[in-house]
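All protein chains but one are shown in place.
So, subunit A:
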Amino acid sequence: MRKIGGCDLSLVLLAISFSVLFAPVLSDLVISKVDRRVDLTSQHVRLFTTLKVENNGTDSVSEVLLPFPDHQSKNLAFLTATTTEEKGKSKSSSQALPIKVVNPEGMPISLAWYSASLPKELGKGGQLTLEIRAVFTHALRPFPEKITQADAQLVVFQDSAYYLSPYVVKAQSFTVKLPEPRVESYTKLENAKLSGSEIKYGPYENIPPFSYTPIVVHFASNGPFAVAKDLVREIEISHWGNVQITEHYNLIHAGAESIGEFSRLDYQARPYLRGASAFRHLIAKLPPRAHSVYYRDEIGNISTSNLWGDSTKTLLEIEPRYPLFGGWKTSFTIGYGLPLHDFLFQSEGQRFLNISFGSPMNELVIDNLIVKVILPEGSKDITVSVPFPIKEWQEMKFSHLDMVGRPVVVLEKTNVVPEHNQYFQVKYRFNNLSLFREPLMLISGFFFLFVACIIYTHADFTISKSSASYVAKLQWDEVQTAIQQFQGVMSRCLAIHDKLEASLRDLSRTGDAQACKAARKAADSSLKELSKELKSLLGFLQSSPQAAQILPKVDELVVKEKELQEKLMLKHSIVVDAFEKRSGGRDTESRVASIQQKITALRLEVDDLLEVIDEI
């Protein structure tokens, strides 16, 4: 107690101010019994209050006022009130009551007022049981504020031993549940009792309205004080069958700040003694059938995580890159895909997404949560229904070949606790045909690309048809075709020569001179035709200037071919003559041999020339 005099004093002042003001009794409600239990086992302070309310006055009452002191109300993250109507023995339907912030006149200003509207007015003598559930964040203050690695983390909790109420409270008790039996100190009032890890105040009876007796509990709490400074959840719907959720965490250990050395040795050797206040891992409870889970930060994948699941849930155990001591920060991203049919439903032509609001990690306090629901491109008539007040606006996001962008519903809420993990709905209209827009766009894009290529290769994009180079090209093409024809003619000539040679060989084998002569005749006639063709081609080549460089070769070839032809004819006639005359003998043979030599030489030259022309 003496350590924390500072805050004590303010509380005392507060209490004095209450008693001084002592506002007039609001109504004739009397609380016959209050049972308060506060759960301090985690960093969330959960306060369960059971009120038995009686109306002693004459007027019927429609609302019950619930005040909280300012230092609590600014940490109040979640507040619900339910009534349980007692009908006979069996407790029946509990009903959540609407709660609103009110500002009744004449009341002390350092209080925040909430009022729970009753489902039906409470008449004279009526009785009602209210269950109030409040969750506070940042209500546990570490003390001392800075500890070393070896120290355990101690925190301070402050509240009042009496229930703060504008009504008379007849009987009340207050129970504080601690995470472990180790308690440094607690305010010792009458009827205060510490047993194990529970401290009990009360019962106290007949306490006037606005009574406030501050109590302080100073105890050890080594639970993870993980606070997400910012959490951005992106929920992206793809109508191809997937809901992709990406969560960007910005985490800090909000417990007592760590000072001095961090020794890995001590941490590894005695993890629960040296480093008790650090937290190693977090467990995210993902919906069942979650797939493609990843866990990374801006510098890459974080390899320390485990995943297991069954039909009701998927558990992801993630470990930050390093153990988080008090005041240490980290940031990371987890992402996973969910099957669309589990979360998206259709009714009356509308689609609605039904998905949970908060983070899948239960130990987390989220200071600022932004949920972005990214609807598919072309969604319209968007409405959102969330069971608690939030800030809401819309954005556009461009991704994956979007033309008009995807509508994004942004929901922002501060001070989020696991109790906010409720389902919320986004309703919108969406035409199924829009699904095919992007594939069609791709297909048509490639189609037009190919069409453009085809057109480009088939069209002539020469700038000027009359330009010298273009004309030259045309002429060159003509020359080339002429030369090709010329080559054709030449090769046919050569083929005829071959035939003649073959006929000679036949002659030597079979001795059929007639056939040989016939072949000669046929060759003569075809050669004549070919020479005619040749003449016209040569005429063309001579006339065209482009062929100037090739012309000498062509002429040479023609001459050589002629010569070859003559020699061949000569040889042919000699051989045939010799055969017919049966003269045979050396004489002819030698003559033939000399001619043959010339023929071979000429033939080679012709071939060479043909090749040269071919290469041009």
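Going forward, contacts are C-beta pairs under 8 Å (C-beta built on N, C-alpha and C of every residue); 3 or more make two chains touch, one makes a residue touch a chain; residues count from 1.
Operating definition for what follows: contacts and distances are computed from a predicted model.
Undergrad: Can you tell which of "Glucosidase II subunit alpha", "dolichyl-diphosphooligosaccharide--protein glycotransferase", "Delta(3)-Delta(2)-enoyl-CoA isomerase" or "DNA-directed RNA polymerase III subunit RPC3" UniProt lists for the chain that's not drawn?
TA: "dolichyl-diphosphooligosaccharide--protein glycotransferase"
Undergrad: Would you indicate which residue among A:Glu261, A:Glu566 or A:Asp587 is in contact with the undisplayed chain?
TA: A:Glu261
Undergrad: Of the residues A:Ser385, A:Gln422, A:Ser573 or A:Thr600, which one touches the chain left out of the display?
TA: A:Thr600
Undergrad: Extract the touching residues of subunit A with respect to the undisplayed chain.
TA: Residues of subunit A in touch with the missing chain: 260-265, 269, 297, 299-304, 321-322, 327-331, 398-402, 476, 484, 487-488, 491, 494, 497-498, 501-502, 504-505, 508, 593, 596, 600, 603-604, 607-608, 610-611, 614-616.
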